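Below is a structure I'd like to ask you about.
FYI, not all chains are in this one, though none of them got moved.
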Amino acid sequence: MTNPFSTEAAGLQGRHTSERIFKLSGLAAIIFAIGFLAIMVGSIAWTGSGALRESVIKLTVDLGPENVDPSDVDGASYRTIVRDALKASFPDVKSRKDRRKLYGLLSPDAALELKQYVSNNPDAVGQIVDVWLLASDDADIYLKGGVDTSLEESQRKFSDAEVAWVDLLTANGQTKRQFNKRFFTNGDSREPELAGILSSLVGSALTLVICFVISFPMGVGAAIYLEEFAKKNRLSEFFEVNINNLAAVPSIVFGLLGLAIFLNFFGFPRSSPLVGGMVLALMTLPTIIIASRASLRAVPPSIREAALGIGASRIQTTFHHVAPLALPGMLTGAIVGMARALGETAPLLMIGMVAFIADVPKGFLDSATALPVQIFLWADAPQRGFLEKTSAAIIVLLLFLVLMNLLAVVLRRKFERRF
Amino acid sequence: MSDISSKFAVGVNPFAKKSSGIADKLIMVVLIACASVAILVTIGIVMSLIFETIRFFEQVPITDFLFGTHWSPQTAITAEVVGSSGAFGAVPLITGTLLISFIAMLIATPLGLASAVYLAEFASSRTRSIAKPLLEMLAGIPSVVYGFFAALTIAPFIRNTGASAGFEISSESALAAGIAMGIMVVPLVSSLSDDVINSVPQSLRDASLGMGATHAETVRKVVLPAAIPGIAGSLLLATSSAIGETMIVVMAAGLAANLTLNPFEAVTTVTVQIVTLLTGDQEFDSAKTLSAFALGLFLFVITLILNMIALKIVNHFREQYD
Amino acid sequence: MLNNSVESEQKMSEFVKTLDENGPIIQAKGVEVYYGEKQALFGIDIDFQKHQVTSLIGPSGCGKSTFLRCINRMNDLVDIAKVKGQVIIENQDIYSKDVDVVALRAHVGMVFQKPNPFPKSIYDNVAYGPRIHKTVSSKDEMDYVVEHSLKRAGLWEEVKDRLHEQGTGLSGGQQQRLCIARAIAIEPKVILMDEPCSALDPIATAVVEELIDELRERFTIIIVTHSMQQAARVSQKTAFFHLGNLVEHGDTDQIFTNPQDDRTENYITGRIG
Amino acid sequence: AIAMSTSAASARDEIRIVGSSTVFPFSTTVAERFGKETDFPTPVIESTGTGGGLKLFCAGIGEEHPDITNASARIKQSQVDDCASNGIKDIVEVKIGYDGIVIANSRDSAPLEVTLQDVFLALAKDVPAGEDGKTQPNPYMMWSDIRPELPKTKIEVLGPPPTSGTRAAFVEIAMEGGCKSFSWIKDLKGSDKSAYKTLCHSIREDGAFIEAGENDNLIVQKLQAAPTQFGIFGFSFLDQNSDVLQGALVDGVAPEFEDIASGDYPVSRSLFFYVKKDHVGVIPGMEEFLAAFSSEDAWGEEGYLTDKGLIPMGDEERASVAKTVADLAPLSM
């Protein structure tokens, strides 16, 4: 007796094949999307990893009395000293144009560094010493292998002469690469090799503080009102619809709101974390309200009944029992909202947070920029050296986002209650 | 403080209303105020947009804005420089926005739907627990990152691919921005559709499987048709967020207000123009600056309508299977 | 403050004595409840006697819980619920406008089907009522109230060494007794119980039933139960509800041995069999 | 506490600068060094375009208004009037050097050689039509329509918007220069100045000239993408992007550093910034910043600004401007 239910007997091979294809195409879609994610983050991280190293060049500088007056160490022209040292290394560079190129091997900050060095090592005054000075972005890129020397000279920015100089320095052991601390301690700069993320990071932090301080209490208050007190009627429905819609308003529209109302109408200071935070707070508000309502709803009604049953008023019930139980969920929602706010760029462009700001902001009213805006600005900068800085800044931003989301997950795990 | 002794005197209401504390009233007022902020923000948005938009339409006729096909929002700033007359036809921006959003949805719809179907119907709970958060990470990555990646990697890739195939593609093609945006909204489509597919009652699946349909046939012929309204809602929401997306297009789509439907050409979008118009000069009486608010209003209205429709559809769908 | 409350305590007990020990403490007159369009209770008239346990029995959905929740106005919480008729407690119609539900609920305590201790310490669970009603003014007095209430609820011995552990960490039966202790800590006159044992195992049920019998000395108790055996064991009076009507009401013995109404008889025999 | 009104806020302690995107790189470079080498905070600089910058600058006195605005073209009388009407009477003009305006394209295509007249004919709204005194709307679609020697590609030039100083300078020097080369137009200047201006300063709006916003970096990127297009921007941008872009020879001269400095390259303009005198002494560090900008170290022959593409003034001119700066001598038009 043959098996009447076998695949072959029933002629089902075709249908099973199409089932497999269907299933595989779903899997393929997921793999594609996640693969895109991996490639994107991976390639950015790869590019960005270069920003962690900086190139330095060793020069023999003459701090003798004709250059540095021991009685006025700060008054010396360290720029000239550095340039002289370079000239001394390459005595055959004569023309003005070539000399400019030669000086261009070092960062404009090299003179400042030397000055710093001298004030740290007063003994060196009057001597001839070897110091490591920061290379310029172009030299740095070349040293990191970012210049394709097989191209014709006119096709690249780093000329043959420069290549030869740097090669010579390298051959003499006068170049090396070291950890780039500057990237984490400096503010923005015109020079890629000097640019750092500290000012924008602090700007982001200040902005988020404002954002949290405004949106969290407000969002929680609104959620408590809507979930615990508002009667189900037209008005509460209107609130509901409104909040849901607000959650989907494009972020740039919030920027327009901030510009028209906070800056032009109220005259708050441009480019300040205060205004940035307020704009982001309005944007985050619906997220927090929605999350808070969900976590209030998750508090079992039996808790409310228990409290009301022994004569607690609704406000007491809410604030003594319900809200504390919902708090972790609300916080989780707030963190997720903050994470979104941290990555938000567009509305900040509208309110002047795009200025060149090198200093670390010290208060909520100082001019500041934010990390994603800094990324945007650097992405637009013409110098190639900014490419790796941009990528590195993106990685830092992503790390913070991951940290915040982890925090949310931990919070959720820790306080997850089985009622 | 309640007067306890009095409530036991016969004939007196033992449960008399205490004058409820001012504190309680204050708390209620604060709570209501918090809830009202959401409304206030909406009103604020609408007012600030409408106010400036009206001023804009005093200078530029509304018909020119809505139906004009030339966008060149430049007006001279000093009497001495003879500037261009300025053209405020929003049609190229709107088509540009739609073109990019369309490309995005062309990418996001199959990817998102296929992912959602796989996750909801076929994936083991282990796969699901890994793949779902990973997919959602796509939505968590700031758009400035997508913009950077689109401008730096996708656009040159498309351009080079085109060049090797022998035709010219703009380095700021609508395609590059659209692809990045499409990937970004995949999780939006997939997680909403996932919800929707999950809310199709199991009894329908049982019915189909019980008749000897394969799982794929069940999904294709029963589950998906039943989920169509909800999926449509999720696609609308995704479209609305694509239309409102800013940074990707600012960084990858460019400024050229070309009236074209060719995805290989550069186009500009409403959001790009808002950013460009407002990150430069700030004089609040020139048509150039005011036009940004008109664009903002347009954007707000479009996304609002899309959302309302989408939410209606989705809610209706949910009720249907509750 | 302290004096005041001690004094009032004295006054109260005097006052309680002056009332007829067996007079009705609660009278329901023509109570009707609507959930939206749907009517759940039809003209309920019933008196409850002081220091007695009354059971409400009847098939599922007949309106027992609905009626019970009318007595401390917990139905106010249901937006669509509408109550008509009068519930008079101590000569006061509790549905009249000038009644404060908060004050009312301080006098009419409630114990629910599923034990629902607050996710706080045992001590704080019991102390919560006195705290919000500010009936207690010092830490010492509070300690006394907590201990006393837990003792009355027969839980003291089991928890006295871990008063500051979470109330939710107790067993189901202990939790339910904690809820009872919490309810009696504010000295209500009436305690409403909605199937207080249905989530408990038989042993815990027995403990709670015993407790109910003891509590009757100080409180008036109304209990909803699905178990006729339980009704027979704990209550002096029984009321039988059916499809939103109060069918029969009287001494428990009489209801179970000699029901007057066919519906009651059907119900009782159908179940006991 | 956060002060909610700016007027009540304590005095701003950093200098705020707005204005031209052409001057932006120089200004930020000086600002950055200034921040590092002194104890004053680094000035905050926003790139808003020359016109936009002056608009903000002239809006009033007080710390909510910028202290300095950068300009890639000299301030106009109308702008001075605008300032004056808002109470800003004393403006110090600081010329910082020169910048060539270049017409550049991608290195992927051949370099262009044009005359100023070609430039005018390619970009003007109306061009002379045959006989003297007659004009016609610009008919030239291809470069080769103007002169057969020019490339056979569509005229597509990305240029700055009218709010930009580069645009103003380009119009005044290149366009007007080409325009004047028709003798009858030159004569028109004497007889009907406004007609002359309209003719010489109007740029075509039929798509051949593409206004590309204030962000010159974007133009650079676009040119890389489209090798047949040309872009108009400051020399410093060409200098920074010399690996991908090349400048067109104008009247036979290539835009090279020395040629612009010497004045051989025909399209070069001066760069300025303007200082609100009333803010000097109120906003800390103003004098010091001005001094830093006008130091030899910065704008001198060998100064660091030359690395950024600034073409320095001659020694005498530098000395005289430095004196104006030191004296804070107000501008008089």
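Things worth noting here:
Here the chain labels run A, B, C and D in written order, and each chain numbers its own residues starting at 1.
The definition used in the following text is that contacts are C-beta pairs under 8 Å (C-beta built on N, C-alpha and C of every residue); 3 or more make two chains touch, one makes a residue touch a chain.
Since this is a predicted model, take the numbers as computed values, not measurements.
The full set of protein chains in this structure file adds up to A x1, B x1, C x2, D x1.
Operating definition for what follows: only the chains that are shown with their structure count from here on.
More C-beta pairs touch across the A-B interface than across any other pair of chains. With centres set at the average Cα position, the gap from chain B to chain D is 39 Å. Note on chain placement: the centre of chain A and the centre of chain C lie 60 Å apart, centres being C-alpha means. In terms of their C-alpha centroids, the spacing between chain B and chain C amounts to 53 Å.
Multi-chain contact residues of chain C, defined as those touching 2 or more other chains: 102-104, 107, 133. Chain contacts: chain A has residues 313, 354, 380 touching two or more partner chains. The set of touching chain pairs reads A-B, A-C, A-D, B-C, B-D, using the touch definition from the header. Listing the residues of chain B that touch chain D in their complex gives 72, 74-85, 87, 159, 170-172, 254-256, 276, 280-283. Taken in their complex, chain A has these residues touching chain B: 15-16, 18-19, 22-23, 25-30, 32-34, 36-37, 40-41, 43-44, 217-222, 224-226, 229-230, 238-239, 241-246, 248-257, 259-261, 264-265, 282, 285-286, 289, 313, 315, 319, 339-340, 342-346, 349-350, 354, 372, 375-376, 379-380, 387, 390-391, 394, 397-398, 401, 405.
Residues 2-7, 9, 14, 16, 24-25, 28-29, 31-33, 35-37, 41-42, 44-47, 64, 107, 215, 217-218, 220, 237, 240-243, 257, 297, 304, 306-308 of chain D are the ones that touch chain A when the two sit in their complex.
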